[in-house]
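One structure, pasted below without further comment.
The complex appears here minus one protein chain, its other protein chains still in place.
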Amino acid sequence: MESQYKTIHPAKYLRDHFASNIRPDGREFMSFRPVSVCVGSITKADGSALVKIGNTTVVCGIKAELACPKAESPDCGFIVPNVELAPLSSPKFRPGPPSEESQCISKLIEKILINSEAIDLKSLCIHKDKLAWVLYCDIISLDYDGSVIDACTTSLMAALKILTLPTVDYTPETGSIKIDKKNRIHIPLKQLAICTTFAIFDNQLLITDPTEDEEKHSLSTINIVFNEDDMCFVHKSGGIPVSQNLFSTCIIKAKNHGNQVRKLILAAVNCKT
Amino acid sequence: MEAKAEKIVMPGDIIKDTQLLNKKQKIILGPGLRTDGETVYACKAGILKHRSNVFYVDNFQKRYIPSQGENVVGIVTQKAGDIYKVDIGASEQASLSYLAFEGSSKKNRPNIQIGDIVYAKLLVASKDMEPEIVCVDSFGKKGKLGVLSTNGMLFTCSLSLVRKILKPNCPLLRLLSDELKYELAVGINGKIWIKSKTSVEDTIAVANAILAAEYTVPSEFPQLCDSIMKSLVKLK
């Protein structure tokens, strides 16, 4: 009976749950789904992580390549995050070129990464104006069930944390490059940025960590990203206006949740190394 | 923000004037106003007008939103079986049945070609349905409606301009008719058809006079007509 009701009146189904102070998956409004992090899941990649938030599953693999730095910033390497919303993860995605949504998420992840100053691009440079690392961070959604930006950020941060790069011996005079794949080094990760998603419904009802169904029927979503001791990104792209009080509530909640997830990543990384 | 009649309102302003009226009296809200519970909000930016118990917002607009009973000018764009498709400048083309003409029947179809201009009345207009127009009144008489002759001129202007020149006390068309002989069909959808009895120059002069009226206050219409007539004399 319940599944028919959900199919016919998806919005009302959600509202009825909210009216009795519960969410369809049995959570309270301000509770989160369990998060699990598995690092180093792709052995061929230089750094990788698989993150699950409830059903939402995202995998991130980092591939390092060598390139010549840009003329305007000769002592910096590059990080290129790319989010792919695979058709496997949800019926609403089709194969083919990246959709507008995945382009937006890629761009958001890139902004989060730059704003958080997690990685000093200068540490990716091997020789000024000649050689630097390019980190291609491919993030692929395997199961799309809401709060995908949270999962993407977490997986990217975990993968960067475990990332090791081969040592390179570069002689500028001859231009010869010697790569020692055995002897690998860590790139210092200065910050672990953690994103938290909130959804807002009628009468300024706030819920944390929405699922896909909740996100679809919500009137607006807010993403708040916390570093260890400061904030680095707040994103609300539109939708229903929210009061400042609600905003402050989100910030406090996001800070607490961020600390928990950060501990989790560190624990996962420590287990591995 | 609160607003009073004859004042500028912006979308989201609360309209307080409606509360001044007697509680028992019915209030009619025209275009540009909406209610949320007991409160009345403006949803368009313009001048709030108030006549006894009728309130509306007079705003600038170019895109036509069909409304039942309005007279419009449209261009026939397609013949599809029993109906013609007519472009009236709305988001969707209006349909015009071949039976919606005076004296037409299944055997006696009106002679209408693609590209013809019709002056018609909106029979059905709702946001969820395709608009339907007719060229007869409820008695089956055509009145002033019907196909407009092909040697006239059609031009488009803003909806607020059309409303301005159609006001009963607007002197513009009367002033122009003192000097020139012309036929005119004004559609509330911002399309105006003009045909002068005498010459092409006169037609264009009338069109220019109407377009110039957009940014002219009614008291300056005589001067406007004078200057148009002077330039016309020079041409001849």
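Letters are used for the chains, namely A and B, taken in the order the chains are written, and counting of residues starts over at 1 for each.
Note that contacts are C-beta pairs under 8 Å (C-beta built on N, C-alpha and C of every residue); 3 or more make two chains touch, one makes a residue touch a chain.
Here, contacts and distances are computed from a predicted model.
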item: Per UniProt, the name of the complex member that is left out, chosen from "Chromosome disjunction protein 3", "Signal peptidase subunit 3", "Exosome complex component RRP46" or "NEDD8-activating enzyme E1 regulatory subunit"; value: "Exosome complex component RRP46"
item: Chains shown that the absent chain touches, full complex; value: A, B
item: Which residue of B:107, B:127 or B:236 touches the chain not shown here; value: B:127
item: Contact set of chain B toward the excluded chain (per top definition); value: 1, 8, 10-12, 32, 34, 41, 43-47, 58-63, 65, 91-92, 127-128, 159-161, 164, 214-215
item: Contacts of chain A with the absent chain, listed as residue ranges; value: 100, 103-104, 106-108, 111, 115-117, 220, 222, 227, 230-244, 247-248, 251, 255
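In the analysis below, only the chains that are shown with their structure count from here on.
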item: Computed distance of Cα centres, chain B from chain A, in Å; value: 54
